[in-house]
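Below are the structure tokens for one structure; questions will follow.
Only a single protein chain was left out; the remaining protein chains are all shown in position.
Order of writing sets the labels: A and B. Residues in every chain begin at 1.
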């Protein structure tokens, strides 16, 4: 029996364009029959948050405000100009019939892509599990990522 | 017979230093006998453009102006200061006898590295095939990249 092919992606950057690229590749791999693991860490966690304010301590609250999550709130890595860029890219993508980012994320969940939040980032930034959208796995550490990634057909850090 | 070894690189970032790193690795892999696929997407497309203004609609033209391509026009990810950084890095690299970026790109074409533009980005940003330098392949989607990348010896997202 052939071994199950795997793809493992670290989503470190919470920028709209990079999350978009990560989801295109992750969903593409899932469509090819790969078992796909996406490990959301650091700023990447924003992409799987609902968008509620988070944090309890002083620093945690500050990060919660400055770095508020939610797939529809994140901006591109260039030309954001305080949100105008995000709006512009959404318009451009919609005009060309590209699947919107939130639907890409839902598609990933529906296709069985495993979305793991990074336990350590959640702890440091004071982001609770209930701030994530439905379908996100229980948080894991780097060892779980390493197991999924080691020997996978495709490994990327985005 | 031994299977052909492969390297596949996503060039997402259009920054001078990252494109430089991508070409060094891509050309290095080609020199080792790998079949090399470089998939230029999002800002990365700038690196394989001639530098003409592009775009037809309002947003497309805006992106064409703000994000004008051309391997000699892109700036580094740090210390660009409106073009001074680009000039400085070029000077520094030339002083140390490093192959200039445009020659690295030509070398890639000459060594048979496959440079693919991302069809979806071209569509969204209104970048036509004729804006690319000679030697660039016909545009492809993520499935073509996945085929080249899956099981390659080396996969990178830059």
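As a convention for this text, a contact is a pair of C-beta atoms (placed from the backbone, for glycine too) under 8 Å apart; a residue touches a chain by one contact, two chains touch by 3 or more.
This one's a predicted model, so the numbers in the text were calculated from it and none came from an experiment.
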* List the residues of subunit A that touch the chain left out of this view. => 10, 12, 41-43, 57, 59-60, 62-63, 66-67, 120, 123-125, 142-143, 145-146, 149-152, 155-157
* Structure fact -> Touch rule applied to subunit B and the missing chain gives residues 5, 7, 17-18, 21, 24-25, 28-29, 31-32, 34, 77-79, 88-89, 91-93, 95-96, 98, 153-158
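Definition applied: only the chains that are shown with their structure count from here on.
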* Structure fact -> Averaging C-alpha coordinates per chain, one finds the centres of subunit A and subunit B separated by a number of Å equal to 25
